[in-house]
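Below you will find the structure I want to go over with you.
In this view, the complex is presented without one of its protein chains, the others remaining in place.
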Amino acid sequence: MIVRFQAGAAEEVVQEVRERLERAGLRVMRSLEPSRPILALAGKLERSLAKELAAHEAIERVDSPPVPDVLLVARGMRELHSVVDVGGVRVGGRGVVVIAGPCSVEGREAVLDVARAVRSAGAHILRGGAFKPRTNPYAFQGFGVEGLRQLKDAGEAVGLPVVSEIMDAADVPAFLEHDIDCLQIGARNMQNFSLLKAVARVNRPVLLKRGLAATVEEWLSAAEYLASGGCEQVMLCERGIRTFEKATRNTLDLTILPLLREWTHLPILVDPAHACGIARLIPALSRASIAAGADGVAVEVHLDPSTARSDGPQALLPGEFASLVADTRVLSGVLGRNLHPAPRAAPGRA
Amino acid sequence: MIVRFQAGAAEEVVQEVRERLERAGLRVMRSLEPSRPILALAGKLERSLAKELAAHEAIERVDSPPVPDVLLVARGMRELHSVVDVGGVRVGGRGVVVIAGPCSVEGREAVLDVARAVRSAGAHILRGGAFKPRTNPYAFQGFGVEGLRQLKDAGEAVGLPVVSEIMDAADVPAFLEHDIDCLQIGARNMQNFSLLKAVARVNRPVLLKRGLAATVEEWLSAAEYLASGGCEQVMLCERGIRTFEKATRNTLDLTILPLLREWTHLPILVDPAHACGIARLIPALSRASIAAGADGVAVEVHLDPSTARSDGPQALLPGEFASLVADTRVLSGVLGRNLHPAPRAAPGRA
Amino acid sequence: MIVRFQAGAAEEVVQEVRERLERAGLRVMRSLEPSRPILALAGKLERSLAKELAAHEAIERVDSPPVPDVLLVARGMRELHSVVDVGGVRVGGRGVVVIAGPCSVEGREAVLDVARAVRSAGAHILRGGAFKPRTNPYAFQGFGVEGLRQLKDAGEAVGLPVVSEIMDAADVPAFLEHDIDCLQIGARNMQNFSLLKAVARVNRPVLLKRGLAATVEEWLSAAEYLASGGCEQVMLCERGIRTFEKATRNTLDLTILPLLREWTHLPILVDPAHACGIARLIPALSRASIAAGADGVAVEVHLDPSTARSDGPQALLPGEFASLVADTRVLSGVLGRNLHPAPRAAPGRA
Partner (left out) sequence: MIVRFQAGAAEEVVQEVRERLERAGLRVMRSLEPSRPILALAGKLERSLAKELAAHEAIERVDSPPVPDVLLVARGMRELHSVVDVGGVRVGGRGVVVIAGPCSVEGREAVLDVARAVRSAGAHILRGGAFKPRTNPYAFQGFGVEGLRQLKDAGEAVGLPVVSEIMDAADVPAFLEHDIDCLQIGARNMQNFSLLKAVARVNRPVLLKRGLAATVEEWLSAAEYLASGGCEQVMLCERGIRTFEKATRNTLDLTILPLLREWTHLPILVDPAHACGIARLIPALSRASIAAGADGVAVEVHLDPSTARSDGPQALLPGEFASLVADTRVLSGVLGRNLHPAPRAAPGRA
């Protein structure tokens, strides 16, 4: 349940209610909302206590969240949608962001080349995989920690914050050491609860991809694992769900975008590339994502997709990517949003 | 296979090739394309004959269509995407159309009221169900032929062509008698091959909805049933597929829109209402559909959704619909398309 | 709602209650159950009237059916599971039946050869398609009425009742004229409501296949269309649902078999061949179907599957089919059921 106090409710009254609830065996959490107190209650609220809360004069209302026990990330926990700061780039709110980079970090020069290309085309955040979740055990598994270093160096060289996927709780220190601005939890690990708990503790921005067969309820529950574990900077990323249709790799689920807006205050991004698996389709799907209300898109760019060590068929060429950014800018404009200005370049470097 | 002749190939050469192929046991069909001869071959083309065609000097090239035996509706059978004329409204090509009206025709006055509302908001085609496919045998099954009459009268009164669903081959004469401008084949009947054959014979515009679990291949094959049966005016309509996700009624599959553009020359519409089942989500999904490249959207409008005899929760109010049309106009503009002007009103009536 | 009277409730009391309910605007239907009166109510039962019924001394209890408005085929409408008589073969009850024959009727001699083979191996009902629902419009569409004639003649020659798929309401007279013992509604037509209504009226045994993406609720609602339209002899046939898994053609859903037993009194058959699409897997899946509680299985047999005009890869050879019947016999035995004796041969014919 979500207990929304009157604006200006006295802090001692809030504290009193909180203690009353904790004595009743509930787990009580406080919203980050500054404008008024809001409490989230996990556990079973007895009917008599619920009535008591409803009648309390300092409490405006008590609501069930749309998904049971999805509390901290529920829309009702904030007055406005939340904004996550990824190395200076604000995700959520009015602006629209574009994340781009290679599927896999494939070497110091290679990632730097892509970084320059996407930076100059207008990307805001550089992506690149160092630890790669591969179905086939004999396939390229990524450069690991060395890949993190190369990605971060490329990001710094062009003045972009970076995001990379983490697959193992044991790698958290390496992500911190290399100052990766945003940790991505991939689709296959969306319900790797040990990983969620470990990542939550370091309170870095997290990009949480939707599982291939995850319901909205499960996805938001995974976000709640992060939030309740200490992470205040969660972003969701829709990337296609598994359906019977095999003409495209997956089916991009834009249907749930406007619903997510009502259910959660978290920023929502879309990765159209993993959804379709075909580079030619990505521009149209990016436009559709922005039009459906996404806070941004994440795509893969490669200077020579035919030689990519993973996911080449869905990588855009730099020129295609530049068009996509231009489309995004125009669409954002007519939708009453704006494309973020590119982040300020690192002085004397880019 | 699709045999594309050189522009200006002599008619007698085409005829000669055609006879050669028919003697080999193939079914040969001619494209409607005026600029050059194109033939479609159904059946197994022997390798030696294939080589012979490839080497023929009047033939530019011989291609396999993306979907086996989907020929007449394949992209390669036309130079341009096709345009279907629905009672004076051109669907496909550069313009974007909006189809609107009640889920069910609920009476003479009711349908006229909705018709006036959607006409004044900018709809191009009036929709309304007279024969309703209902899961529950005890639910309202539509007014039948009387509903067709009311719909057509309303369309004429406000100057809009009309579209309505046909569920039974035996009803074809009634649709003709009441001059229904476009026959809709619903999702549940997409593979009702008897119905497809019967509808094809009358060569009226047909709106072919995608089945709930139909692959793109099956959907295009159903369109091929129409085309090979004599219907030259087929439009496709995506309306959501059945997936594991139940937060929304279905999952709108926009992923296949840009792929369909490559595979077929048919116009492609989107019905976002049946996909999500929740009126609040429709505006965002309509925008996404247009941004993904749809030639138009079809939605349901009701003056008082709470009293609708079917699908009330997904019906828009007239004001909401007017905003949707305005959004569509703006988006069409930035996408280099344009919203169709409303059709010319019947003189002295609307 | 389902109103169950006390055993021995007086007929005039039942009649009185019935009239009371009809005056309240409900559609009231009577169970075929001989042991006690049971009424089904379609429509909204007001709370006060519900209380009145609950308190009525002649009424044992009033239940909501598991699926709203699935009434006549609901388990609660009968004391025992129902048994359908298909030309002398009883389907449902204690016995287990095997239906077999070619996918398509391919000629007088061919169907007779298969009929002899399956009859001698122990089949109880002969199947064969005369009207074939084909995805591809250029594929073999069946021999139509001539196929019905050949199938029936083969059935009579070997002394087996026959079942064949009907795809069009207009073909009902032909099925009657050729005395087809059981009409099959195929997966693609499960929600072809016009066909369901037309077939229901002739009150022949109907084999209703589950749609490729039909929920149990929709499937039973389709059966309710048949029952409420006048058909008292409906059998269900699970045949695999469409899922993301493509290693097999579909996924046989045996999970819902024991649930169906609780929800409906109708006999339940399984067609493992269309579920997997691979002949080698059929014996194991037939065993699993019987073990899960099916009343029988339906399979395809061909003397030379490589030349079959449809679905060859899933056709069993006669020897394989004979083993399947033997397996079924053994399994039925240990499950406390029995394999039906083969139907009595037509005198002087087989």
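Per-chain residue numbering starts at 1, and chain names A, B and C are given in the order in which the chains are listed.
Following the convention adopted for this analysis, contacts are C-beta pairs under 8 Å (C-beta built on N, C-alpha and C of every residue); 3 or more make two chains touch, one makes a residue touch a chain.
Please read these numbers as outputs of a predicted model, since none were measured by experiment.
The chain omitted from view is touched by exactly one of C:V145, C:V202, C:L281 or C:L317, namely C:L281. Between the chain not shown and the residues A:E46, A:D168 or A:D304, the one that touches is A:D168. From the options C:L151, C:I241, C:L316 or C:L339, the residue with contact to the unseen chain in the full assembly is C:I241. Remark: the omitted chain is touched by one listed residue; of A:A24, A:L112, A:A174 or A:A213 this is A:A213. With the whole complex as reference, residues 27, 42-43, 68-69, 133-139, 141, 167-170, 188-189, 191-195, 212-213, 217-218, 221, 224-225, 228-229, 242 of subunit A touch the missing chain.
Touching residues on subunit B toward the chain that is not drawn are 213, 242-244, 246.
Subunit C meets the missing chain through residues 213, 215-217, 240-241, 243-248, 250-259, 262, 275-276, 278, 280-281, 283-285, 287-293, 330-331, 333-335.
Criterion: only the chains that are shown with their structure count from here on.
Chain centres here are C-alpha means, and the one lying farthest from subunit C is A. Per-chain CA centroids place subunit A at a distance of 49 Å from subunit C.
Counting partner chains per residue, subunit A has residues 213, 243-244, 246 touching two or more of them.
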